[in-house]
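I'd like to ask some things about the structure below.
All protein chains of the complex are present and in place, except for one that has been dropped.
For clarity, chains are labelled A, B and C in written order, and residue numbers in each chain start from 1.
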Amino acid sequence: MTAEKPHLKVKLGENNYGKAEVNLMKIKRDTARHEIHDVQVRVAMTGDFEAAHVHGDNTDLIATDTVRNSIYGLAKEGFQGSVEAFGKELLAHFVKIGPKVTGGFAEFTEHLWERLPTADGQGHDHAFVRQMPKRTARIETTDGQTFKVTSGISELYVLKTTQSGWEGYLLQERFTTLPETNDRVMASYVTCIWEYAVDTCDYDDVWGRVFRQLQTTFPDHYSPSLQNTLYHMGEAVLGACPEISRIWFQMPNKHHLVYNLARFGLENNNEILHVDPEPYGLMEAWVERAE
Amino acid sequence: MTAEKPHLKVKLGENNYGKAEVNLMKIKRDTARHEIHDVQVRVAMTGDFEAAHVHGDNTDLIATDTVRNSIYGLAKEGFQGSVEAFGKELLAHFVKIGPKVTGGFAEFTEHLWERLPTADGQGHDHAFVRQMPKRTARIETTDGQTFKVTSGISELYVLKTTQSGWEGYLLQERFTTLPETNDRVMASYVTCIWEYAVDTCDYDDVWGRVFRQLQTTFPDHYSPSLQNTLYHMGEAVLGACPEISRIWFQMPNKHHLVYNLARFGLENNNEILHVDPEPYGLMEAWVERAE
Amino acid sequence: MTAEKPHLKVKLGENNYGKAEVNLMKIKRDTARHEIHDVQVRVAMTGDFEAAHVHGDNTDLIATDTVRNSIYGLAKEGFQGSVEAFGKELLAHFVKIGPKVTGGFAEFTEHLWERLPTADGQGHDHAFVRQMPKRTARIETTDGQTFKVTSGISELYVLKTTQSGWEGYLLQERFTTLPETNDRVMASYVTCIWEYAVDTCDYDDVWGRVFRQLQTTFPDHYSPSLQNTLYHMGEAVLGACPEISRIWFQMPNKHHLVYNLARFGLENNNEILHVDPEPYGLMEAWVERAE
Partner (left out) sequence: MTAEKPHLKVKLGENNYGKAEVNLMKIKRDTARHEIHDVQVRVAMTGDFEAAHVHGDNTDLIATDTVRNSIYGLAKEGFQGSVEAFGKELLAHFVKIGPKVTGGFAEFTEHLWERLPTADGQGHDHAFVRQMPKRTARIETTDGQTFKVTSGISELYVLKTTQSGWEGYLLQERFTTLPETNDRVMASYVTCIWEYAVDTCDYDDVWGRVFRQLQTTFPDHYSPSLQNTLYHMGEAVLGACPEISRIWFQMPNKHHLVYNLARFGLENNNEILHVDPEPYGLMEAWVERAE
């Protein structure tokens, strides 16, 4: 046992527990044109878990194995629509059945699959190919009845070969050696999450609109900085989605460095680049509605 | 350009930018017995960056390339001790030189290296082998002069083959199928971070004491739950480190499931186990000082 | 020094050296519609490197830093078409300039980018989004003049929700507990490489034909086993590509297991599945032309 510390007073602070990386696929088979949801789920419960932590008393605790079973079991009758709606169902369930559970959160990473191509252009009825971007969601509650929802997109890797620069920054500084440029490659591996101005909405439709705005806004302007493009993307999303109150971006600046070919007597007009894995500029910002 | 939205009012919210994944090694060579620091650094700056985001005006912004140069440059004269102290130096520097910078944060992941073994047991003077656990730190400031420091340990993978159970939980529940046990394998891939009760201290020494407490407390008791062991570990750390005000753990329960050999007419007394990669129970909690 | 071993006779066996993970982007900018190649390159040289290994004599060795420079430098004038053609250029170069180099191999992993969508359906002129599947190639030579080429596809994740089964296998066996099924989900993360019946060809065009055959053949039949589908895919590729002499597939059977909901009084008609990360069936086979 740990040594007696007669004067040591210790208590449990904020805490949660649950199950992570529950990989669930739900297939809708009611017509010949199947639909799939492929999600990784984490559910964490909050509540009065002091007895377990401090005294080793597990009375009335929900086992994390039960959390797993419940996710699969509830997906059968529930999970008819978006991950956001399913997250609310899950959390309401755990608050209801758990004697000591008062709230919690559910997190989803949804793998996106496109239908395999067919001659008629409609895509295959039951065969799919995995896509790279992911849909994310986080649902939180403190009472099992009201929910804070955030949704997101991750692993969206976009690049443009021109119409981007970096000029006018602080140049007279000891450690500054970077030359200015008005034509560079700009690339980012976009992560974003957004909050809602409404209690509920068509989450699938909103996600689709955000995704389209990111794809069309990223290249539609000369970018003086990744920060400015980030802001444009946020502005476009808020314009297209009245349901959204604010949106956060994490955008690494994946540097594509012009390789020094002058040493070998060769010109390099932005054609031959080193795709540098590290370090990268990293920008994070919320874009919000102003009154 | 994005379509005109005459009535759309948008503003910049909380934001930061800087450089991530700066991989720095510093070698102390003043004696034949070399010492190394091998760190991955992220520095993010906060301040008034609205002009860049909203208007594309980069005036007086520090380039992230300069952040990188500064980390290497300042490591030469500075970085004489812990990553925590170096983080303070870095942030004070950026607040000082950046016309628009008012604060920021620095994050470190330090790879740990042990000296290669020698016949005399002292370890090699200049040859090392990488270890698995990592040391982490985060330093934050809003003024460049006062700092909030958190330190941590990650990727510490511990396992015990007995003296662990899971009993007495909520059993009469629709989705509950797990049987109780008073003898199971318990394993976790520990991440923890702690906050300080003091403005500064010998961060290296504290880290070493925490690391030892985790290693000795994890196995020193019968564990009725991972939550209880987490709490014991927190209690032991607070007992050994008066400098620490509270400590947070994230401990996945890496399940080692007894494989069903009865189907083949074989006994399995907790000998043959499936090391299940997912899902895993996931526990998070702060352990704090009580008054 | 290592202890003297007077009777130990040791020699150098097969060996190579070079540079790996050279990340190169080449952008064709001659018209407003830019084109990009985004490749990770490894070049390894073979030859008479005994002096360096055995005696520490580096005379006339090409530095691996020079290999890197050469890849970027030669990409400027060369690399006008496929990675396969560029690989030949690279190897011919190193055999020519390296006094001790007689052959080698080049390996490419090409990241694929699609044009971002535009209203006219033509895709953006200079903005792109990263795709998940990758194009691979390996070029080998022993003389710098003749080359063995293999090309491939990797990270193609396909899934079908029906038209797959697994029946008629060895059932009366001690460790066999799996029930037969004629309707299951089948998914695989396909890797394939192919060899050529010709010395050179339009490698880009062949790659496109293979990619289409994989996408159309995977779902076009009832699959009695992943092995049979693998064979169908190989057959289709050989039918569509006279340039190819044989093709090898590595196809994991990414199991999607029907979750046992009967325990909770729920039906599960192949709707609710556990996407099991491990273990997976793993099939490897060559499909070849018969005389």
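Note that a contact is a pair of C-beta atoms (placed from the backbone, for glycine too) under 8 Å apart; a residue touches a chain by one contact, two chains touch by 3 or more.
Computed from a predicted structure; not experimentally measured.
Check C:47, C:98 or C:133 against the missing chain and you find that the one touching it is C:98.
Across the entire complex, the residue among C:29, C:115, C:212 or C:232 in touch with the chain not shown is C:232.
Residue-wise, the contact with the chain that is not shown comes from C:53, picked out of C:33, C:53 or C:263. Remark: the residues of chain C touching the chain excluded from display are 1-3, 5, 8-23, 42, 44, 49, 52-66, 68-70, 73, 97-99, 166-170, 173-178, 217, 220-221, 224-225, 227-228, 230-232, 234-236, 238-239, 246, 248, 252-253, 277-291. For chain B, the residues touching the absent chain in the complete assembly are 23-29, 34, 36, 38, 69, 72-73, 75-77, 113, 116-117, 124, 126-132, 156-163, 185, 215-216, 218-219, 256, 259, 261, 263-264, 266-277. One chain is missing from the display, and on chain A it is touched by residues 174-175, 177, 263-264, 277-278.
One rule holds for everything that comes next: only the chains that are shown with their structure count from here on.
Graph distance from chain B to chain C, where chains that touch are one step apart, equals 1. Using CA-based centroids throughout, the chain positioned farthest away from chain B is C. Measuring from the average of all protein CA coordinates, the nearest chain centre is that of A. Centre to centre, using the average C-alpha position, chain B and chain C are separated by 36 Å.
Note: centroid distance chain A to chain C, computed from Cα atoms, is 29 Å.
Remark: chain A and chain B have CA centroids separated by 21 Å (rounded to whole angstrom). For chain B, the set of residues touching two or more other chains reads 174-175, 177, 277-278.
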